[in-house]
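Removed from the display is one protein chain of the complex; every other protein chain stays in position.
We call the chains A, B and C, going by the order they appear; numbering starts again at 1 in every chain.
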Amino acid sequence: MSVTLEDARRIIIAAERRALEIGQPMNIAVVDAGGNLVAHVRQDGAWIGSIDISISKAWTSKAFDIATKDLGDNAQPTQQFFGIHTTNGGKVAIFAGGLPLTRDGAVVGAVGVSGGSGEQDQTVAEAGASAF
Amino acid sequence: MSVTLEDARRIIIAAERRALEIGQPMNIAVVDAGGNLVAHVRQDGAWIGSIDISISKAWTSKAFDIATKDLGDNAQPTQQFFGIHTTNGGKVAIFAGGLPLTRDGAVVGAVGVSGGSGEQDQTVAEAGASAF
Amino acid sequence: MSVTLEDARRIIIAAERRALEIGQPMNIAVVDAGGNLVAHVRQDGAWIGSIDISISKAWTSKAFDIATKDLGDNAQPTQQFFGIHTTNGGKVAIFAGGLPLTRDGAVVGAVGVSGGSGEQDQTVAEAGASAF
Partner (left out) sequence: MSVTLEDARRIIIAAERRALEIGQPMNIAVVDAGGNLVAHVRQDGAWIGSIDISISKAWTSKAFDIATKDLGDNAQPTQQFFGIHTTNGGKVAIFAGGLPLTRDGAVVGAVGVSGGSGEQDQTVAEAGASAF
């Protein structure tokens, strides 16, 4: 049961609300079980460089069934996955803001958020994922 | 006065309604005056190959201030712009479904639709643009 | 119910058998419902330039729920999808050899074959798809 557009909209609305609370406009993207984009929004004033990053974070979380933040810990120099950020045509994001979406124990999609600090991206992604 | 997220949502909702009327699920994308993505949705069941195309159509329409359908007429073999579809890293779409969004005589964004025949994409894009 | 590795192997074996019959070594690829690669084989002596094409054909068939041959008819100059072959980062193949795999009315994967003439690729893809 992959993420639907209705699911994606609910996730995005929740994420937007959190972004407003913290006063930082964001890009928010949702992908389905195949890693394919379901929906994306860029709040007014959010960084244009974060369009791609929000989508990459969502893709990465689904592609490896992991929070991008946790992948990042393993992708530092001398760690076991150092270099992973240049695989997959550069689609792999290794910093906070991407979270898997789980249903009945399976990862069926992911949300990716980009537009602020790692901490800000993370809290907005968490708000989005909570609405799933 | 570039396209806002609120504008993009109104455009997308109108386009979705038209897609439902004709019974063909679509990808719908809106870009701003800088050609940068503001929002994208993929209706449930719409082609995953059309995610990229909807965004490319929107980008192309803004990038050249033209309907992609009209650009296509000039991009056929022997025509003046033949080959343009391989420029800009492959982001140029030369078939129906992309329309500029105009305000006070200036192109301030564009909508791109992909998911059906050229005719279907075009009518859904027109419905979206009309809501701007 | 997306294509499994067991499905992919059965499809590939059937396609290989047909390739042997016609005496033309082939690349054969199978993707799942998300367009992601499940399995690929290159028969000894098959063109190395066809590795990528077999995967692209499979991806294209799933991405647009269509046989690549039929997409190709619409992708010729002056036709409604001319230019589609340069979208999606060049992953779109518009010649014979890619077929959707359908289960209960839904496209749940695709097979792509490359290594010979269009006619040869097509017959090998058909043999593969028949085993699904």
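Note that contacts are C-beta pairs under 8 Å (C-beta built on N, C-alpha and C of every residue); 3 or more make two chains touch, one makes a residue touch a chain.
Keep in mind that this is a model prediction, so the values were computed, not measured.
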item: Touch partners, limited to displayed chains, of the chain removed from view; value: A, C
item: Contact with the hidden chain (one of C:22, C:51 or C:131); value: C:51
item: Residues in subunit A touching the chain absent from view; value: 34-35, 59-60, 62-65, 77-78, 80-84, 86-90, 92
item: For subunit C, the residues touching the chain missing from this view; value: 4-5, 8, 34, 36-44, 48, 51
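Definition applied: only the chains that are shown with their structure count from here on.
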item: Relative orientation of copies subunit B and subunit C, as a Cα rotation angle in degrees, nearest 5; value: 90
item: Whole-Å separation of chain centres (CA-atom averages), subunit A against subunit C; value: 31
item: Residues within subunit A bordering two or more other chains; value: 34, 36
